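Of the protein chains in this complex, all but one are displayed in their positions.
Labels run A, B and C following the written order; every chain starts at residue 1.
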Amino acid sequence: MKMFEYMGKELFAKYGLPVPKGRMVTNPEEAAKVAAEIGGPCVVKSQVLSGKRGKAGGIKFPNTPEEAKKAAEEVLGMTIQGLPVECVLVEEKLKIDKELYMSITIDGSAKQAVMIASAFGGMDIEEQPEEHIIKKHIDPELGMHPFFARDVVRRMGIPIRSPHGQEIVKIVQVLYKICVEKDAELVEINPLVFSDDRVIAADSKVTIDDDALFRMKDLPFVDDKTPEERAAKDLGLSFVGLDGDIAVMANGAGITMGTLDTLQAFGGTPANFLDCGGGTGREATAKALEILFGLNPKAVFVNIFGGITRCDDVANAVADVYKARGNKFPVPMVIRLIGTNQDAGRAILKEIGVEAYDFMEDGARRAIELSKA
Amino acid sequence: MKMFEYMGKELFAKYGLPVPKGRMVTNPEEAAKVAAEIGGPCVVKSQVLSGKRGKAGGIKFPNTPEEAKKAAEEVLGMTIQGLPVECVLVEEKLKIDKELYMSITIDGSAKQAVMIASAFGGMDIEEQPEEHIIKKHIDPELGMHPFFARDVVRRMGIPIRSPHGQEIVKIVQVLYKICVEKDAELVEINPLVFSDDRVIAADSKVTIDDDALFRMKDLPFVDDKTPEERAAKDLGLSFVGLDGDIAVMANGAGITMGTLDTLQAFGGTPANFLDCGGGTGREATAKALEILFGLNPKAVFVNIFGGITRCDDVANAVADVYKARGNKFPVPMVIRLIGTNQDAGRAILKEIGVEAYDFMEDGARRAIELSKA
Amino acid sequence: MAIIIDENTNVLVMGITGRQASFHTKQMLAYGTKIVAGCTPGKGGVEVEGVPVYNSVREACENHRIDASVIFVPAPGTKDAAFENLEAGVPVVVIVTEGVPVYDEIQIVAYAKRKGAIVLGPNTFGIVSGGKCKIGIPPNQYFVEGNVGVVARSGTLTYEITGNLTANGLGQSTVVGMGGDRAVGLTFIDVLKMFEKDPQTKAVVLIGEIGGNNEEIAAEYIKEMTKPVVAFIAGKSAPPGKRMGHAGAIIERGKGTYKGKVEALTAAGAKVAPLPFDVPALVKEALGMK
Partner (left out) sequence: MAIIIDENTNVLVMGITGRQASFHTKQMLAYGTKIVAGCTPGKGGVEVEGVPVYNSVREACENHRIDASVIFVPAPGTKDAAFENLEAGVPVVVIVTEGVPVYDEIQIVAYAKRKGAIVLGPNTFGIVSGGKCKIGIPPNQYFVEGNVGVVARSGTLTYEITGNLTANGLGQSTVVGMGGDRAVGLTFIDVLKMFEKDPQTKAVVLIGEIGGNNEEIAAEYIKEMTKPVVAFIAGKSAPPGKRMGHAGAIIERGKGTYKGKVEALTAAGAKVAPLPFDVPALVKEALGMK
């Protein structure tokens, strides 16, 4: 789950990391009030999960409370990359002497968290040459220690005993503490700003591991899922919308991708990715089928190779939907069904007049045929 | 540093461990008040660092506030094994269904913390046969986890899903957390009591690592040192009082023990152990010599093999004491001095008429001779 | 021969009294797996499918030699269960559980490395040494003895491809599910090295996915292998994934695409199957069969 900039900064502040003065507001009057409290030039930043806020005009620099009110009015009405702006962050405008970059994320290849830092932060960070980027993996059994942070500072070319150096030594250690204590897949500060003697997190990007939400109940999140993604997520499933006309359900991420690849290779166009893997039961499977119908595809292709998923559960779900819809499907259905309890499953399908395919490729071909009929 | 029982229990309570209702008081009136709050049979326990409180009559069982007042009056006047009772702990009297034992301490051989537990706790714990004692080392990089605690419970023969079992699983984990967070060399609960469905720490013994006191400033301790031990400790030195008549100072624990062994082998009797090792300077060494004089020995034997300790520092300290005492020593002094800067040191001693020995055994023989003169 | 497990492997089932675990215990026993013990704290003393249940892994180990464990306990308890097995010295730990927090996974993998143990998963279907031993959840009938080694990240796709191999008369030495999560115990290269040494294995099928650079790293080793490798990479048609801030981009630096993986594997001498059902023909070709 992701956080808006202001949520990340509130989290930073709780851990003692330096963030600009200011706070989130949802209306222009409040914005003026915060600007008055700050008492000087401000920044009004739209709170949306998009990297293009600045270019889209979602960041303004008012000098007075009146200007702040006006800026907030403008920004609160905007839509940036399809995302409506519902709140803004009003902050002190920082004097920026230098922009740095600092983050911790998961490196799956190394199976460790990795710190990434650069003395050349800001919008162009991804274009920096390798020698400007510091990567240091964090040994999970050893944990984070001052020497690690000092070496990051050294490699950034910042004197360790300077106020900036000392502050960064703290920041590096706190960032890892946040990651571990809050199960953060990503904590990113870009830019981390030198402002006179201060070092300040001028932006924040925090992503909490979805799988750890059971123990992170106190944190605020942004729900950036589409209605279909949300509906699937509520069923414990994974959904991604695509542009084509064949709705797809398969059990397992790999086989679902393989099904999309096969459809595309044969000239079809998938409407979505829907993984119903991992022992999803009859009821959830039926609901997942309804999500697919909601996409208004030309055909639905269900591709099941039962392992932990039971073919009879899937067949029953198909039959349930068929009956609930008045003994018909709203769009043509193609079902490939083998594996655990396949005989029981096929018998159930036969009762409602559906013949299951043995092979994925045959089912895929038939689905494409129907989608073009 | 050690803690009184009540200090340990307060620490336990902060960590959510179950302790009896009650609190520490320093006068009989308060004792009556606490007993009234408890509202039933109580225990009044003398707070001294001695294992023989019960046998010495330092634990009483009043049934009413009046009896509690009287009990406190009696106990607060006592001296147990030479230790005056200055406060008592007034607690609810527990119904005791079963006494267990549980502790975590450092096993130097294994270089790890070790959990020791027994379903047969109480005063006889040291006499329990090996098969009644559970020892499990704690991997410092892995840390403490529920499985470890569950296995302790299993080996104690307690059903894991019973209320007692579930409670002990928590207690085991919290004890290690206390050890690590508070640098405890020892955390001991004896007895850990089953009282109906509750599991309660009926006693506490906590020792904090002296070397970690720099980061444990918020904890209360008992100073159980003798005046000489305290004076030496304040100088950063280590002192133990003995019964003999030759006061001894040497630099390093091993050489100091070796000096005592040599004196004893040759028929002398050491008055103390005083290790002034580790680069102790001129001033502290002089103060340490004054501690030795304060013992009223028949002779003083200073045995220095300079490494990080500098012979000139030691010689200067001896000269300082000599001059401060009006150009004499209060008791005969024997000095063996070799190692770092020995020539400078010997020259300084020569100026005050002291001839240093080259060999420990010669110095030891001379000191014994003088002590018997 | 086979890799990691064989007909002599004694297996412990963690959480055996649960619904899924007891179902799969039955399936594994039916496959011929030597399940000697189960573990559910507080349920010690009962039996599940004739298998004795213990209160802790240590207790199971006091009563049996345990060569491998399979973990079915829910995600919040998975780290503890994995640690319990590794601490007790179990050399192979198969973690079926999905949804394990990634920082827990990182710790499990680190501890396993220190203990010299093999961890499959989290989020793995398990491992099957064809005809000898199955640990995990794949459907029994598609896994038969033979000389093709299979290593994969994803589950059902592996059943699909292995089912196709079996249907084409190509049995398997061992089918290894490394797990679909971000931080899992093994990498392709670890398993490829084992197959390269295993006398039973004559060819290897590698089933990868877009994302990460595991396949690219594996390609470096494939160059040195004497045994033929056939690969399938899922996700050719997938849209670019969501990025993890700038950090994700900096780590990946353009790696992880379908195209990049296929090129790396092809350059290393592997044959890449365009679609899942193209795999058996390529394996036959590699083995010099018609």
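One rule holds in what follows: a residue touches a chain if its C-beta (ideal position, glycine included) is under 8 Å from a C-beta of that chain, and two chains touch if they have at least 3 such contacts.
Keep in mind it's a predicted model, so treat the numbers as computed, not measured.
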Of the chains you can see, which ones touch the chain that is left out?
A, B
Using the touch definition up top, pick the residue from B:31, B:158, B:172 or B:250 that touches the left-out chain.
B:250
Residue of B:14, B:215 or B:325 touching the missing chain in the full complex
B:215
Thinking of the whole complex, not just what is shown, which of A:160, A:174 or A:352 touches the missing chain?
A:160
Of B:48, B:260, B:318 or B:368, the residue in touch with the unshown chain
B:260
Contacts from chain A to the absent chain lie at residues 139, 141-142, 145-148, 150-151, 154, 159-161, 165
Interface residues of chain B toward the undisplayed chain are 101, 103-109, 111-114, 116, 125-126, 133, 135, 139-141, 179-180, 183, 185-186, 188, 190, 205, 207, 209, 211-212, 214-215, 240, 242, 250-255, 257-258, 260-265, 270, 273, 277-279, 305-309, 338-340, 359-361
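Keep this in mind: only the chains that are shown with their structure count from here on.
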Leading the contact tally is the pair A-C
For chain B versus chain C, what separation do you get between their C-alpha means, in angstrom?
54
Would you mind listing the residues of chain C that make contact with two or more other chains?
111, 114
Of all residues in chain B, the ones touching two or more other chains
141-142
